[in-house]
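What you see is the complex with one protein chain gone and the rest in place.
For chain A:
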Amino acid sequence: MEELISAIPCREHQLQDLMALLGEGDEPLPYSLFTFKYEPIVLVFDRAERLRTMDHNILMALLRLREFCNLNICTIFVTNQVNENFYFKMGVREPIKIYFPNYTKDELFKIIFLNQKSFVNYLFSSSEACIDSRLKGDLEKPELFANFLNAFLSVFYRPCRDLIELQHMARVNFLKYCEPIIKNEIKSTDLTKLWRHIAPILKTSLELLYLRINTSKSVQSLGKENNAMAVETTCSYENTLKDELLSTKTFAQSFELPYYAKYLLIAAYLASYNPPKEDKRLFMKNHGKQKKRQQQVRAKAKITEKLNTQLGPKVFTLDRLLAIFYAILEDKIGLTSNLLAQIATLVELKLIAGSKEVDLDVSKYKCIVGYDFITAVAQTVGFNVRKYLYDFI
């Protein structure tokens, strides 16, 4: 019992409750789940919410397993959803609930601090430069790590409560925290300076939270040839990566697509976000005069909620896509197999949703990229999307 509690810190209450429920082996029935005669069987289901989408009866059957098979059996479900999500059929015996609350800041601190040794070892293993023994002693001091952890949690506790994620981020950032100490730029006791050093780093790494992208350079430096170049490229990649993730615009520009594929994508976007009624007006040169009726004038005063671009993509057919494609493309090209293959490619890349088979009759598509993305793509081919969007006319 003591061992268990030390293995899982900060969960003493819950563990005690659970153990009390399971009871001691020689306790009589009312106090424990088990009779002492038989060896108990315990089934544990992790991620029990998945059971809901399986066969209807399975959850109920599991809950009443003991009754059904008359054995000394107990089922435990582990889930991260509230109990209410499991109510959907009658006849379910209410399970005993043990609630595991989120860790508080202090608890998180305590738990991460338990691993201080591994952090320090990680630091030593990943820094290439030899560290002299005096510095090593400094770095191993728990106060240093505690200080770091305080600083770290003050930034990260608000957006993230996940222990694994926090540990991961802490590991990355602890390296950076200790960098100036190893280089002898800042003394390990000079806390304010260290804080000033780490604060901007923490802010930037906050942006990479949950992305799980390993950007440590230690791997790169293993490659013997072109070491300098490799490091340089990783730096630039890191930057582009961040940009890519932060704004759709740079993301779209970093995307390389063949010329006609870009136009196809734009055409798909236009088909998704324009009402088919307006196609004639938008894409034909001589579309005749528009009669201005009172109703239309009123409709012109659009409400933002009703804007097509706000409402999400509509389904369109293949021939409409191709018609718009040819309307917005200046040069005349044949409808070749290469072109049709591009549609399938776009579907595969999850830029357009729909079936992969290009079929005139049945295929329906939907463009699933956003406005920012499409304007960025259109910019690379010198095309003005706004001109062809009904909302902006």
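Note that in this section contacts are C-beta pairs under 8 Å (C-beta built on N, C-alpha and C of every residue); 3 or more make two chains touch, one makes a residue touch a chain; residues count from 1.
Everything that follows uses one rule, which is that contacts and distances are computed from a predicted model.
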item	value
Choices "Ubiquitin-related modifier 1", "Mitochondrial import inner membrane translocase subunit", "Adenylyltransferase and sulfurtransferase uba4" or "Origin recognition complex subunit 3" - which one is the UniProt name of the chain not shown	"Origin recognition complex subunit 3"
Residue among A:Asn57, A:Thr336 or A:Asn384 touching the omitted chain	A:Thr336
Touch criterion as defined above, residue of A:Glu107, A:Glu140 or A:Asp162 at the omitted chain	A:Asp162
Selected residue (touches chain absent from view) among A:Phe68, A:Phe100 or A:Tyr259	A:Tyr259
Chain not shown, touching residues in chain A	46-47, 80, 118, 122, 162, 164-165, 168, 210-215, 218-220, 222-223, 225-226, 230, 237, 241, 244-245, 251, 254-261, 319, 323, 333-342, 345, 348-351, 359-361
